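In this view, the complex is presented without one of its protein chains, the others remaining in place.
For chain A:
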């Protein structure tokens, strides 16, 4: 039996009944799209098409359209890739790690956070794929297929290949986890549906779910085991992403601190993105009773903790550069802070180390506007972090004659815009056609009526 401490605050406010939960969430799926939603969708489709032009030109003419040069061979594309993958860490962290720790407040936010994760990973996958130059051949470079089909076997000693396996596994497992949770809710929508088309669509998606006790029992076991599998998985993904850098011999990349530092940074930026999206969704869909200030405060605390870990990692890096006595390493860090890219370094420091410290003040971490602004600031900082790591380490080559600067072309920027268009198009479609909150799990933590019935006896 579950024991719920009476001291804990209620997770869902407003004295909701079970039917209220179904109604509050399903009505957005059932209603016609509202004009605000249409405007937002039009905006993201616009970004998708404008950015799509940059993508098409890149595919047609090659990645020479980007601002890369011989010295800086990785820049915005890998920055964007790592940034999106990092954002894609919060969803599975919320649904898996918080499930294992029995943090019940996750039930109101896990659905949207997982959706965001999946869409962020799709955006991330786009960048390495187009950076191969000929994505239609990348099948031969990533997937181990026999020699007679392609070139040689893929190289399993390479972290780039580990990354392919890590991210495709992460994507698949997150998608499966998300879908398993959606099935009971699709069944609710199916049974409420009044018109034939939505009955057919949600009937198909709900896989014939009937809510039998035996199925629920298996469902809970499956969720728990998936959470157990996804927890090391989510930690492995950014660890392996960091190994793309850490296993090289470039000053500023070649450090053992990278895996934990990247994982903390990923959770940091992921939670920030969840907050950015949830604050808007909450407002537009009137979900104030489900996503309470308490939820927002808890997420802000996680941002504060992971932000502090990131801050400690930055300082450790500086210390290790000095303490190692390696002049290349020392120069790399001196150049980051005082070289031509100082503005990127200090933007990163301000956004990632200083701004989350504001959440020590209860007033700030319970303020919606402050949270919204800081959640965006954090993600700006995290983008700069990857830019600083990648570009400042590369732009000073070993020979001063090869020193160079990187400046993005409109195609670099266009593809970044494309990824935003893709992300928001997917997210808005999700918010309209899928239940944004896990109804079944919220009902399970509601427990509002149990007390009343107990009193009647």
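Throughout what follows, a contact is a pair of C-beta atoms (placed from the backbone, for glycine too) under 8 Å apart; a residue touches a chain by one contact, two chains touch by 3 or more; residues count from 1.
As a convention for this text, contacts and distances are computed from a predicted model.
Chemist: For the chain omitted from this view, which of "ABC transporter ATP-binding protein", "Cysteine desulfurase", "Nickel import system permease protein NikB" or "Quinol:cytochrome c oxidoreductase membrane protein" is its UniProt protein name?
Modeler: Its UniProt record gives the name "Quinol:cytochrome c oxidoreductase membrane protein".
Chemist: With the full complex in mind, choose from A:209, A:285, A:359 or A:411 the residue touching the hidden chain.
Modeler: A:209
Chemist: Where the complex has a chain not shown, which of A:34, A:103 or A:155 is the residue touching it?
Modeler: Considering the complete complex, A:155 is the one touching the chain left out.
Chemist: Have a look at A:33, A:232 or A:340 and name the one touching the chain we're not showing.
Modeler: A:232
Chemist: With respect to the chain omitted from the figure, which of A:66, A:83, A:127 or A:219 is a touching residue?
Modeler: Counting the whole complex, the residue in contact with the absent chain is A:219.
Chemist: Extract the touching residues of chain A with respect to the undisplayed chain.
Modeler: Residues of chain A in touch with the missing chain: 1-2, 17-19, 22, 144, 147, 152-159, 161-162, 165-166, 169, 172-173, 176-177, 180, 183-184, 187-188, 190-192, 203-205, 207-222, 224-226, 229-230, 232-233, 236, 240, 243, 439-441, 443-444, 449-450, 453-454.
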